[in-house]
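A single protein chain has been removed from this complex, and every other one stays in its place.
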């Protein structure tokens, strides 16, 4: 299990906001991979990013990067229209690809990608629908899979952004935002979407001129479910993504400041962890990563021996208080200079 | 920033439950480190763990492991009484150490560790108080540091476990459980604890014979705050850790199924993320790690090109529905064999 | 303000479940009114109800009841098809009427009622849309009226019942259940509904044969809002009514186990009362009503002088504890027989 194959060399295609963030992620957060090549049509930008990463080369042509010996896998984070070419190049080198959404800007191009992948005879592409990796959505999916709430009948979604970027159009609410709910619908319910209806209320005063925002989008599915999506990209108050699945015997909701909340069997509410590993798993991971990061920088940043000592002294007072009753004073030595900060 | 120093070689002392979990964590979750040595008084157990890790040696003596050329840092996860010796050995090799709590079983030993560290002249020890790395506690700490709620006056804690392990004693509620709240108190408030009082209600029927469970523990601090801890290690219903800080102008609470909730300025509630990066940062990290892990195993596990295609087709129908009004059917090609699962 | 006109004499038409409940309500809960006549086509049932109310007469003809000298106002709680005749009779006596929903079973009859009321020249009818009097909906309405969230754009409703009664049809989900959301839409938004669309997923396994349950109902309004209603009358898990209004600058939601929750200005949450009268107004009302009810029955039921004494004794100990520090014992006399229960 912990026998690791060699570290994965990753080429990142596109070094804009999302691509640069993936470079950082692979280098600093991800175990078992490193960035060995970056690609951008802007050669200067590619070079600047590569210069910050040990042993990373810069390219303007995806195919050149993919031909490098130390490239084992590809992340495509270039603009949507460039995806098809990058994917086909990756197929030529038979490299696995994580491709940011959308796979392609239209269905026809996606069909061509699928045909090429089928010719390879095995899957090489993972699309970047990252909601499937969100802890809350994962819990919702797990709950649905247990079947304890029965079959899903409806799915209510809310998708709100503070403000749309310049140049946003009414169509982009569908193409850029609701695409997430399209994937969520298909993944959570395991249904294909068979029809779409879009209703538009009088636009919000927050919406830029000419933009129909918010919109109310309805899906029907081949599993007989009804799905609604409120998409409101200029709500002003925050970024909020919520989903409630209505099943035969109960509902489950994620995204409103709680952990997952269910309505079932006469009760609303959530699940309490059963042990500290479930509750604090992330804290342990973060602790060790923080310690490794600081150590590699030559620093010590976390709780010190002084903290360990002070707690030991309080424990001794606590046990005496338990045994003897009443209030027990804690005696600490003076704090040594080394532990003053 | 992304210019990484060489990968950190870590020796893990103690390969019991916690030690083995740290081996897994360093190998599979942590970026920039790998386990190069493991140590256990049980030579067979050490060998078994080392066998699963590429390039990892097994030892029974911490000092031998620390002398190895590829050991840059140490994690101490052996039983508490063995910590002092391991820490002093690490100091001899001037190695940074992440030492599981407790630093030592008593204050006198902790003082000796501190003296040795002071002789080194620089800090080498981080104690494993991992609540400081929990996302909710970190938010609580950040909020306190802004000062917007004023000075902290009281801190209410709840600490509940499903059931105590065999052999648990009344003193262990203080020494093993409330130690976390001791550290949390000192860290969150920045105060030292000056006295302890312990009150014990009639024990719960759930408590094993002779165990005073629950207990109600009170701290006074040198910053003039009052801290209370409900510790109940046989509550039966779940593992629950909650903290509410009462400040001059408001309170903030973590741990009860919500994200952090504040009471302030006439309102209770929480914070809404302002963008998708804030909301879904963990999902992106998990997505890339999952893709790297699968790729290294030679697999593809996430959303496929078919998923990308299906969403593109729904988008096209959605944009037509927006433009033309009414219900627009979605047309999909038959699902190719490659994408059936 | 507290100068009360004479007590209102009320005739209740219909003494089935709802009518009998209104008799109880007027007699026992309502200030300033009493039931002076009841009417039912079933003479025995009318007599049985009247016999339990001091000075109440029984009738089979609404008009006869309305002619009685001590009838000042009418509550219509008979079956829907009988409403029109009862309302017209009340208009002849120019009596104010509280008429249970529906006003009439169809729009044509409602038009006739309106014409008759217009001939009177003043309003006499209040329709029993009681959600307008629910504390949560009232708060939601008040919030919308402040305008602080901007103009309403969408309204999401959930309406769930445990199980439908025998004889329920698919149409009754619209006619009996969603009628409440029709009124809520018109009242909360101040819009008229201009179109209706109904979508039906594959029926739930909980739904009786042939009943399309749940349904998803959409309204468009003359104010440009989109309204959706999930109606699910065999959800099995409880009775749940929720509404979320999406406005330009925030949303507000009632009905999910919280007091009203808003999303606005980067925060989700609710309002904290500002004083004990706001928080405990209902408790004071309930306290005095309980005391009056018990007193009229010749009983004393609430906290006794013993309770007053015991609290006074604890106060004295508390003040000493505050002044002197430490733990102060409370001394109580033995509990007298009179106060043992």
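The chains carry the letters A, B and C, assigned in the order they are written, with residues numbered from 1 in each.
Heads up, the rule we're going with is that contacts are C-beta pairs under 8 Å (C-beta built on N, C-alpha and C of every residue); 3 or more make two chains touch, one makes a residue touch a chain.
Fair warning: this is a prediction, and the values are worked out from it, not measured in the lab.
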Residue, one of C:43, C:114 or C:265, that touches the chain absent here: C:114
Absent-chain interface as seen on chain A, which is shown: 261, 263, 266-272, 274
Positions on chain B where the hidden chain makes contact: 150-151, 153-154, 156, 160, 199-202, 204-206, 214, 216, 218, 220, 223-226, 228, 230, 232, 235-238, 240, 246, 248-250, 256-257, 263-269
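The definition used in the following text is that only the chains that are shown with their structure count from here on.
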Cα-centroid distance, chain A relative to chain B, in whole angstrom: 20
Chain A and chain C: spacing of chain centres that average the CA atoms, whole Å: 45
Centre-of-Cα separation between chain C and chain B, whole angstrom: 49
In chain B, residues with contacts to at least two other chains: 269-270, 272, 274
